[in-house]
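One chain of protein is taken out of this complex; the other chains stay put.
Chains: A, B and C, in written order; residue numbering restarts at 1 for each.
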Amino acid sequence: MTESPETDSSARVRDIFRRQRVMETFGATLTAVSTEGVEIRMLYREDLTQQHGFLHAGIVSTILDSACGLAALAHMPANANVLAIEYKINFVSPAKGDTFIARGRVVKAGRTISVCSGNVFSVTNGEEKLAATMISTMMTVINHDAKD
Amino acid sequence: MTESPETDSSARVRDIFRRQRVMETFGATLTAVSTEGVEIRMLYREDLTQQHGFLHAGIVSTILDSACGLAALAHMPANANVLAIEYKINFVSPAKGDTFIARGRVVKAGRTISVCSGNVFSVTNGEEKLAATMISTMMTVINHDAKD
Amino acid sequence: MTESPETDSSARVRDIFRRQRVMETFGATLTAVSTEGVEIRMLYREDLTQQHGFLHAGIVSTILDSACGLAALAHMPANANVLAIEYKINFVSPAKGDTFIARGRVVKAGRTISVCSGNVFSVTNGEEKLAATMISTMMTVINHDAKD
Partner (left out) sequence: MTESPETDSSARVRDIFRRQRVMETFGATLTAVSTEGVEIRMLYREDLTQQHGFLHAGIVSTILDSACGLAALAHMPANANVLAIEYKINFVSPAKGDTFIARGRVVKAGRTISVCSGNVFSVTNGEEKLAATMISTMMTVINHDAKD
(Lines give C-alpha, C1' and ligand atoms only; values in the text may rest on other atoms or scores of the structure.)
Protein backbone atom coordinates (compact mmCIF):
# COMPACT_ATOMS: atom_id res chain seq x y z
CA MET A 1 0.00 0.00 0.00
CA THR A 2 1.69 3.25 -1.12
CA GLU A 3 0.73 6.84 -0.42
CA SER A 4 0.61 9.46 -3.14
CA PRO A 5 3.38 12.11 -3.20
CA GLU A 6 0.69 14.66 -2.33
CA THR A 7 -0.19 12.75 0.80
CA ASP A 8 3.48 12.40 1.72
CA SER A 9 3.98 16.11 1.36
CA SER A 10 0.96 16.86 3.56
CA ALA A 11 2.22 14.43 6.17
CA ARG A 12 5.57 16.22 6.30
CA VAL A 13 3.81 19.57 6.69
CA ARG A 14 1.71 18.20 9.55
CA ASP A 15 4.81 16.75 11.17
CA ILE A 16 6.74 20.05 11.07
CA PHE A 17 3.69 21.92 12.34
CA ARG A 18 3.51 19.54 15.31
CA ARG A 19 7.19 20.21 16.06
CA GLN A 20 6.60 23.98 16.24
CA ARG A 21 6.07 24.22 19.99
CA VAL A 22 4.80 27.78 19.68
CA MET A 23 1.78 26.58 17.71
CA GLU A 24 0.72 24.33 20.57
CA THR A 25 1.39 27.15 23.05
CA PHE A 26 -0.89 29.47 21.05
CA GLY A 27 -3.51 26.74 20.63
CA ALA A 28 -3.15 27.11 16.84
CA THR A 29 -4.40 24.33 14.59
CA LEU A 30 -3.53 23.32 11.04
CA THR A 31 -6.86 23.37 9.22
CA ALA A 32 -5.86 22.89 5.58
CA VAL A 33 -2.79 21.51 3.81
CA SER A 34 -2.20 21.05 0.10
CA THR A 35 0.19 22.27 -2.57
CA GLU A 36 -2.46 24.99 -3.10
CA GLY A 37 -1.72 26.41 0.32
CA VAL A 38 -1.78 26.01 4.07
CA GLU A 39 -4.27 27.35 6.61
CA ILE A 40 -3.68 27.85 10.34
CA ARG A 41 -6.34 28.99 12.80
CA MET A 42 -6.18 30.25 16.35
CA LEU A 43 -8.69 31.67 18.79
CA TYR A 44 -8.38 35.13 20.30
CA ARG A 45 -6.12 35.08 23.33
CA GLU A 46 -6.09 38.05 25.72
CA ASP A 47 -2.63 37.02 26.93
CA LEU A 48 -1.17 37.67 23.45
CA THR A 49 -2.46 41.23 22.96
CA GLN A 50 -0.96 44.68 22.59
CA GLN A 51 -2.09 47.83 24.43
CA HIS A 52 -5.54 48.06 22.77
CA GLY A 53 -6.51 44.47 23.45
CA PHE A 54 -5.93 43.39 19.83
CA LEU A 55 -3.71 40.44 18.95
CA HIS A 56 -0.12 41.77 18.84
CA ALA A 57 1.25 42.33 15.30
CA GLY A 58 4.01 39.81 16.05
CA ILE A 59 1.49 37.09 16.91
CA VAL A 60 -0.39 37.75 13.68
CA SER A 61 3.00 37.44 11.95
CA THR A 62 3.82 34.19 13.76
CA ILE A 63 0.87 32.21 12.43
CA LEU A 64 1.18 33.74 8.95
CA ASP A 65 4.91 33.06 8.73
CA SER A 66 4.23 29.43 9.67
CA ALA A 67 1.42 29.14 7.11
CA CYS A 68 3.69 30.54 4.37
CA GLY A 69 6.67 28.43 5.38
CA LEU A 70 4.62 25.23 5.47
CA ALA A 71 3.06 26.11 2.09
CA ALA A 72 6.60 26.32 0.71
CA LEU A 73 7.58 23.06 2.41
CA ALA A 74 4.73 21.26 0.64
CA HIS A 75 6.55 21.93 -2.65
CA MET A 76 9.97 20.81 -1.47
CA PRO A 77 11.63 17.38 -1.78
CA ALA A 78 11.11 14.84 1.01
CA ASN A 79 14.53 15.40 2.65
CA ALA A 80 14.17 19.20 2.76
CA ASN A 81 13.42 21.56 5.58
CA VAL A 82 12.28 25.17 5.22
CA LEU A 83 13.94 28.29 6.63
CA ALA A 84 12.44 31.80 6.66
CA ILE A 85 14.96 34.24 5.20
CA GLU A 86 12.75 37.31 5.57
CA TYR A 87 9.22 38.59 5.40
CA LYS A 88 7.32 41.82 5.04
CA ILE A 89 3.86 42.29 6.50
CA ASN A 90 1.30 45.09 6.30
CA PHE A 91 -1.39 45.44 8.96
CA VAL A 92 -4.55 46.68 7.27
CA SER A 93 -7.08 46.44 10.12
CA PRO A 94 -6.91 45.77 13.88
CA ALA A 95 -6.54 42.08 14.77
CA LYS A 96 -9.78 41.90 16.74
CA GLY A 97 -12.25 39.06 16.51
CA ASP A 98 -12.96 35.70 18.05
CA THR A 99 -10.80 33.70 15.62
CA PHE A 100 -7.86 34.39 13.31
CA ILE A 101 -7.16 32.53 10.08
CA ALA A 102 -3.76 32.63 8.37
CA ARG A 103 -3.62 31.43 4.77
CA GLY A 104 -0.27 31.03 3.00
CA ARG A 105 0.49 30.00 -0.55
CA VAL A 106 3.50 29.75 -2.85
CA VAL A 107 3.99 32.45 -5.48
CA LYS A 108 7.12 30.86 -6.93
CA ALA A 109 8.66 27.55 -5.86
CA GLY A 110 12.36 27.60 -6.70
CA ARG A 111 15.05 25.03 -6.10
CA THR A 112 16.80 27.11 -3.43
CA ILE A 113 14.51 30.12 -2.91
CA SER A 114 10.72 30.18 -2.75
CA VAL A 115 8.50 33.25 -2.57
CA CYS A 116 5.22 33.02 -0.66
CA SER A 117 2.30 35.30 0.02
CA GLY A 118 -0.41 35.10 2.59
CA ASN A 119 -3.15 36.85 4.50
CA VAL A 120 -4.54 36.84 8.00
CA PHE A 121 -8.27 37.32 8.48
CA SER A 122 -9.97 38.35 11.71
CA VAL A 123 -13.24 36.48 12.15
CA THR A 124 -16.14 37.90 14.14
CA ASN A 125 -19.34 35.86 14.24
CA GLY A 126 -18.24 34.00 11.12
CA GLU A 127 -17.45 37.09 9.08
CA GLU A 128 -13.87 37.35 7.78
CA LYS A 129 -12.05 40.66 7.52
CA LEU A 130 -8.55 41.10 6.10
CA ALA A 131 -6.17 42.00 8.95
CA ALA A 132 -2.71 41.57 7.41
CA THR A 133 -0.93 40.66 4.18
CA MET A 134 2.59 39.24 3.79
CA ILE A 135 5.24 38.43 1.22
CA SER A 136 7.95 36.10 2.48
CA THR A 137 11.10 34.45 1.18
CA MET A 138 11.85 30.87 2.15
CA MET A 139 14.97 28.79 1.64
CA THR A 140 15.14 25.07 0.97
CA VAL A 141 17.58 23.41 3.35
CA ILE A 142 18.45 19.87 2.33
CA ASN A 143 19.01 17.50 5.22
CA HIS A 144 21.67 15.17 3.81
CA ASP A 145 21.43 12.91 6.84
CA ALA A 146 17.68 12.37 6.53
CA LYS A 147 16.84 8.68 6.58
CA ASP A 148 13.34 9.11 5.13
CA MET B 1 8.58 70.20 40.91
CA THR B 2 8.14 69.39 37.24
CA GLU B 3 9.45 66.44 35.26
CA SER B 4 11.46 66.88 32.10
CA PRO B 5 9.73 66.09 28.77
CA GLU B 6 12.21 63.25 28.41
CA THR B 7 11.06 61.67 31.63
CA ASP B 8 7.41 62.09 30.65
CA SER B 9 8.06 60.41 27.36
CA SER B 10 9.83 57.49 29.05
CA ALA B 11 6.95 57.11 31.48
CA ARG B 12 4.49 56.84 28.60
CA VAL B 13 6.67 54.22 26.92
CA ARG B 14 6.80 52.19 30.13
CA ASP B 15 3.05 52.53 30.54
CA ILE B 16 2.28 51.24 27.01
CA PHE B 17 4.78 48.41 27.47
CA ARG B 18 2.97 47.35 30.64
CA ARG B 19 -0.33 47.31 28.75
CA GLN B 20 1.05 44.92 26.13
CA ARG B 21 -0.15 41.70 27.72
CA VAL B 22 1.96 39.61 25.35
CA MET B 23 5.15 41.08 26.87
CA GLU B 24 4.16 39.81 30.30
CA THR B 25 3.18 36.44 28.80
CA PHE B 26 6.62 36.14 27.19
CA GLY B 27 8.36 37.32 30.35
CA ALA B 28 9.86 40.21 28.35
CA THR B 29 11.28 43.22 30.17
CA LEU B 30 11.89 46.80 29.10
CA THR B 31 15.57 47.35 29.83
CA ALA B 32 16.25 50.77 28.26
CA VAL B 33 14.10 53.71 27.20
CA SER B 34 15.16 57.05 25.76
CA THR B 35 14.66 59.08 22.60
CA GLU B 36 17.83 57.30 21.45
CA GLY B 37 16.01 53.99 21.42
CA VAL B 38 14.24 51.24 23.30
CA GLU B 39 15.55 47.85 24.43
CA ILE B 40 13.48 44.78 25.29
CA ARG B 41 14.92 41.53 26.63
CA MET B 42 13.49 38.06 27.04
CA LEU B 43 14.87 34.71 28.07
CA TYR B 44 14.79 31.66 25.83
CA ARG B 45 11.47 29.86 26.08
CA GLU B 46 11.10 26.33 24.74
CA ASP B 47 7.35 26.83 24.45
CA LEU B 48 7.86 29.59 21.85
CA THR B 49 10.08 27.65 19.45
CA GLN B 50 9.87 26.39 15.90
CA GLN B 51 10.77 22.90 14.67
CA HIS B 52 14.52 23.18 15.37
CA GLY B 53 14.13 24.42 18.91
CA PHE B 54 15.02 28.02 18.01
CA LEU B 55 12.77 30.95 18.95
CA HIS B 56 10.10 31.19 16.22
CA ALA B 57 10.67 34.01 13.71
CA GLY B 58 7.34 35.53 14.75
CA ILE B 59 8.42 35.74 18.39
CA VAL B 60 11.66 37.44 17.39
CA SER B 61 9.47 39.84 15.38
CA THR B 62 7.13 40.44 18.32
CA ILE B 63 9.75 41.84 20.67
CA LEU B 64 11.46 43.81 17.90
CA ASP B 65 8.19 45.32 16.63
CA SER B 66 7.43 46.44 20.19
CA ALA B 67 10.92 47.89 20.63
CA CYS B 68 10.59 49.85 17.37
CA GLY B 69 7.04 51.00 18.10
CA LEU B 70 7.95 52.21 21.58
CA ALA B 71 11.03 53.98 20.20
CA ALA B 72 8.69 55.86 17.85
CA LEU B 73 6.26 56.59 20.68
CA ALA B 74 9.05 58.26 22.67
CA HIS B 75 9.17 60.95 19.96
CA MET B 76 5.41 61.52 19.77
CA PRO B 77 3.26 64.09 21.58
CA ALA B 78 1.79 63.19 24.98
CA ASN B 79 -1.71 62.44 23.66
CA ALA B 80 -0.48 60.13 20.87
CA ASN B 81 -0.53 56.40 20.53
CA VAL B 82 1.51 54.36 18.06
CA LEU B 83 0.24 51.93 15.42
CA ALA B 84 2.40 49.57 13.34
CA ILE B 85 1.54 49.99 9.66
CA GLU B 86 4.03 47.43 8.40
CA TYR B 87 7.43 45.94 8.94
CA LYS B 88 10.06 43.93 7.11
CA ILE B 89 12.46 41.64 8.92
CA ASN B 90 15.45 39.58 7.79
CA PHE B 91 16.62 36.61 9.82
CA VAL B 92 20.39 36.43 9.60
CA SER B 93 21.19 33.68 12.11
CA PRO B 94 19.16 31.13 14.11
CA ALA B 95 17.51 32.59 17.22
CA LYS B 96 19.32 30.33 19.65
CA GLY B 97 20.81 31.46 22.92
CA ASP B 98 19.87 31.96 26.55
CA THR B 99 18.63 35.54 26.13
CA PHE B 100 17.34 37.73 23.28
CA ILE B 101 17.76 41.49 23.10
CA ALA B 102 15.64 43.64 20.77
CA ARG B 103 16.86 47.18 20.14
CA GLY B 104 14.70 49.64 18.22
CA ARG B 105 15.43 53.23 17.21
CA VAL B 106 13.84 55.95 15.10
CA VAL B 107 15.29 56.63 11.66
CA LYS B 108 12.89 59.46 10.90
CA ALA B 109 10.24 60.86 13.23
CA GLY B 110 7.49 62.43 11.17
CA ARG B 111 4.26 64.09 12.22
CA THR B 112 2.08 61.24 10.89
CA ILE B 113 4.57 58.58 9.78
CA SER B 114 7.75 57.46 11.51
CA VAL B 115 10.32 55.03 10.19
CA CYS B 116 12.20 52.81 12.64
CA SER B 117 14.95 50.26 12.45
CA GLY B 118 16.05 47.65 14.89
CA ASN B 119 17.97 44.48 15.56
CA VAL B 120 17.55 41.36 17.64
CA PHE B 121 20.64 39.78 19.16
CA SER B 122 20.88 36.23 20.46
CA VAL B 123 22.99 36.09 23.60
CA THR B 124 24.92 32.99 24.63
CA ASN B 125 27.10 33.24 27.74
CA GLY B 126 27.09 37.02 27.41
CA GLU B 127 28.12 37.09 23.77
CA GLU B 128 25.74 38.89 21.41
CA LYS B 129 25.13 37.70 17.85
CA LEU B 130 22.91 39.47 15.32
CA ALA B 131 19.82 37.32 14.70
CA ALA B 132 17.47 39.66 12.84
CA THR B 133 17.19 43.16 11.41
CA MET B 134 14.01 45.15 10.77
CA ILE B 135 12.70 48.32 9.14
CA SER B 136 9.22 49.31 10.28
CA THR B 137 6.72 52.06 9.59
CA MET B 138 4.72 53.50 12.48
CA MET B 139 1.76 55.85 12.48
CA THR B 140 0.98 58.49 15.07
CA VAL B 141 -2.60 58.17 16.24
CA ILE B 142 -3.78 61.18 18.23
CA ASN B 143 -6.18 60.34 21.05
CA HIS B 144 -8.41 63.42 21.11
CA ASP B 145 -10.11 62.20 24.29
CA ALA B 146 -6.88 61.83 26.22
CA LYS B 147 -7.12 63.59 29.55
CA ASP B 148 -3.38 63.63 30.23
CA MET C 1 -23.22 67.01 -19.12
CA THR C 2 -21.50 65.39 -16.13
CA GLU C 3 -18.91 62.67 -16.06
CA SER C 4 -19.19 59.67 -13.77
CA PRO C 5 -16.89 59.61 -10.72
CA GLU C 6 -15.17 56.61 -12.30
CA THR C 7 -14.29 58.60 -15.42
CA ASP C 8 -13.09 61.54 -13.32
CA SER C 9 -10.88 59.25 -11.31
CA SER C 10 -9.40 57.69 -14.47
CA ALA C 11 -8.74 61.15 -15.90
CA ARG C 12 -6.79 62.11 -12.78
CA VAL C 13 -4.75 58.92 -12.98
CA ARG C 14 -3.92 59.62 -16.63
CA ASP C 15 -2.98 63.20 -15.78
CA ILE C 16 -0.56 62.19 -12.99
CA PHE C 17 0.93 59.48 -15.22
CA ARG C 18 1.60 62.12 -17.89
CA ARG C 19 3.36 64.31 -15.31
CA GLN C 20 5.74 61.49 -14.38
CA ARG C 21 8.57 62.46 -16.72
CA VAL C 22 10.35 59.16 -16.09
CA MET C 23 7.48 57.26 -17.74
CA GLU C 24 7.97 59.22 -20.96
CA THR C 25 11.74 58.73 -20.71
CA PHE C 26 11.25 54.95 -20.42
CA GLY C 27 8.67 54.93 -23.22
CA ALA C 28 6.15 53.46 -20.75
CA THR C 29 2.45 53.61 -21.53
CA LEU C 30 -0.65 53.45 -19.35
CA THR C 31 -2.66 50.60 -20.83
CA ALA C 32 -5.47 50.14 -18.30
CA VAL C 33 -7.01 52.32 -15.58
CA SER C 34 -9.94 51.55 -13.31
CA THR C 35 -10.67 51.19 -9.60
CA GLU C 36 -9.88 47.49 -10.23
CA GLY C 37 -6.28 48.34 -11.00
CA VAL C 38 -3.75 50.06 -13.22
CA GLU C 39 -1.54 48.57 -15.93
CA ILE C 40 1.68 50.08 -17.32
CA ARG C 41 3.67 48.59 -20.18
CA MET C 42 7.14 49.24 -21.49
CA LEU C 43 9.33 47.66 -24.13
CA TYR C 44 12.72 46.13 -23.37
CA ARG C 45 15.43 48.77 -23.36
CA GLU C 46 19.07 47.77 -23.49
CA ASP C 47 20.06 51.11 -21.96
CA LEU C 48 18.18 50.24 -18.74
CA THR C 49 19.81 46.87 -18.06
CA GLN C 50 22.04 45.35 -15.38
CA GLN C 51 25.15 43.26 -15.99
CA HIS C 52 23.37 40.28 -17.59
CA GLY C 53 21.38 42.33 -20.08
CA PHE C 54 18.14 42.00 -18.09
CA LEU C 55 16.07 45.02 -17.10
CA HIS C 56 17.57 46.38 -13.85
CA ALA C 57 15.58 45.50 -10.70
CA GLY C 58 15.13 49.21 -10.04
CA ILE C 59 13.51 49.77 -13.44
CA VAL C 60 11.12 46.87 -12.83
CA SER C 61 10.35 48.55 -9.49
CA THR C 62 9.81 51.94 -11.12
CA ILE C 63 6.94 50.87 -13.36
CA LEU C 64 5.39 48.68 -10.66
CA ASP C 65 5.59 51.43 -8.02
CA SER C 66 3.84 53.77 -10.45
CA ALA C 67 1.16 51.18 -11.27
CA CYS C 68 0.48 50.62 -7.55
CA GLY C 69 0.52 54.33 -6.70
CA LEU C 70 -1.88 55.18 -9.52
CA ALA C 71 -4.16 52.29 -8.50
CA ALA C 72 -4.32 53.86 -5.02
CA LEU C 73 -4.91 57.32 -6.50
CA ALA C 74 -7.98 56.01 -8.37
CA HIS C 75 -9.61 55.42 -4.97
CA MET C 76 -8.72 58.82 -3.49
CA PRO C 77 -10.78 62.04 -3.43
CA ALA C 78 -10.44 64.50 -6.31
CA ASN C 79 -8.14 66.92 -4.45
CA ALA C 80 -5.73 64.21 -3.30
CA ASN C 81 -2.29 63.25 -4.45
CA VAL C 82 -0.50 60.00 -3.72
CA LEU C 83 2.87 59.51 -2.03
CA ALA C 84 4.81 56.23 -1.80
CA ILE C 85 5.81 55.64 1.83
CA GLU C 86 7.57 52.33 1.20
CA TYR C 87 7.52 49.18 -0.84
CA LYS C 88 8.90 45.66 -0.80
CA ILE C 89 9.57 43.73 -3.99
CA ASN C 90 10.66 40.17 -4.70
CA PHE C 91 12.29 39.25 -7.99
CA VAL C 92 11.17 35.77 -8.95
CA SER C 93 12.60 35.44 -12.48
CA PRO C 94 15.01 37.46 -14.64
CA ALA C 95 13.41 40.50 -16.31
CA LYS C 96 14.07 39.35 -19.85
CA GLY C 97 11.59 39.59 -22.67
CA ASP C 98 10.44 41.98 -25.35
CA THR C 99 7.82 43.72 -23.19
CA PHE C 100 7.16 44.22 -19.48
CA ILE C 101 3.72 44.64 -17.94
CA ALA C 102 3.22 46.09 -14.45
CA ARG C 103 -0.18 45.54 -12.84
CA GLY C 104 -1.04 47.26 -9.56
CA ARG C 105 -4.17 47.03 -7.46
CA VAL C 106 -5.43 48.20 -4.08
CA VAL C 107 -5.57 45.69 -1.23
CA LYS C 108 -7.00 48.16 1.26
CA ALA C 109 -7.99 51.77 0.54
CA GLY C 110 -7.82 53.75 3.76
CA ARG C 111 -8.43 57.42 4.45
CA THR C 112 -4.75 58.18 5.10
CA ILE C 113 -2.94 54.92 4.29
CA SER C 114 -3.58 52.53 1.41
CA VAL C 115 -1.95 49.17 0.84
CA CYS C 116 -1.35 47.97 -2.72
CA SER C 117 -0.01 44.87 -4.37
CA GLY C 118 1.21 44.27 -7.85
CA ASN C 119 3.16 42.12 -10.24
CA VAL C 120 5.48 42.62 -13.19
CA PHE C 121 5.34 40.11 -16.03
CA SER C 122 8.05 39.62 -18.65
CA VAL C 123 6.51 38.96 -22.03
CA THR C 124 8.28 36.94 -24.73
CA ASN C 125 6.38 36.30 -27.96
CA GLY C 126 3.11 37.04 -26.20
CA GLU C 127 3.73 34.68 -23.28
CA GLU C 128 3.66 36.27 -19.81
CA LYS C 129 5.96 35.13 -17.02
CA LEU C 130 5.92 36.48 -13.47
CA ALA C 131 9.11 38.51 -12.89
CA ALA C 132 8.41 40.40 -9.65
CA THR C 133 5.80 40.87 -6.94
CA MET C 134 5.35 43.88 -4.66
CA ILE C 135 3.47 45.12 -1.60
CA SER C 136 3.49 48.89 -1.19
CA THR C 137 2.14 51.48 1.23
CA MET C 138 0.74 54.72 -0.14
CA MET C 139 -0.29 57.89 1.66
CA THR C 140 -3.12 60.20 0.68
CA VAL C 141 -1.89 63.78 0.57
CA ILE C 142 -4.73 66.30 0.38
CA ASN C 143 -3.93 69.38 -1.68
CA HIS C 144 -5.89 72.08 0.15
CA ASP C 145 -5.12 74.60 -2.59
CA ALA C 146 -6.50 72.44 -5.39
CA LYS C 147 -8.96 74.40 -7.52
CA ASP C 148 -10.49 71.35 -9.18
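Points to keep in mind about this one:
Convention: a contact is a pair of C-beta atoms (placed from the backbone, for glycine too) under 8 Å apart; a residue touches a chain by one contact, two chains touch by 3 or more.
Every value quoted in this text rests on a predicted model; they were computed, and no experiment measured them.
The chain not shown here is touched by just one of C:34, C:49 or C:79, and that residue is C:49. Screening C:72, C:85, C:115 or C:131 for touch with the missing chain picks out C:85.
Looking at subunit C, the residues touching the absent chain are 16, 19-22, 24-25, 46-52, 56-59, 61-66, 81, 83-91.
Residues 85-86, 88, 112-113, 115, 135, 137, 139 are the ones on subunit A that touch the missing chain. With the whole complex as reference, residues 88, 90, 92-93, 107-108, 110, 115, 117, 130, 133-135, 137 of subunit B touch the missing chain.
Just so we're on the same page, only the chains that are shown with their structure count from here on.
If touching chains are joined by edges, the resulting network of the protein chains shown connects every chain directly with every other. Looking at which positions face the partner, subunit B and subunit C present mostly the same ones, since more than half of the interface numbers are shared.
Between the Cα centres of subunit A and subunit C there is a gap of 30 Å. Centre-to-centre separation of subunit A and subunit B, using mean CA positions: 23 Å.
Mean C-alpha position of subunit B lies 33 Å from that of subunit C.
The set of subunit C residues touching two or more other chains comprises 88, 115, 135, 137.
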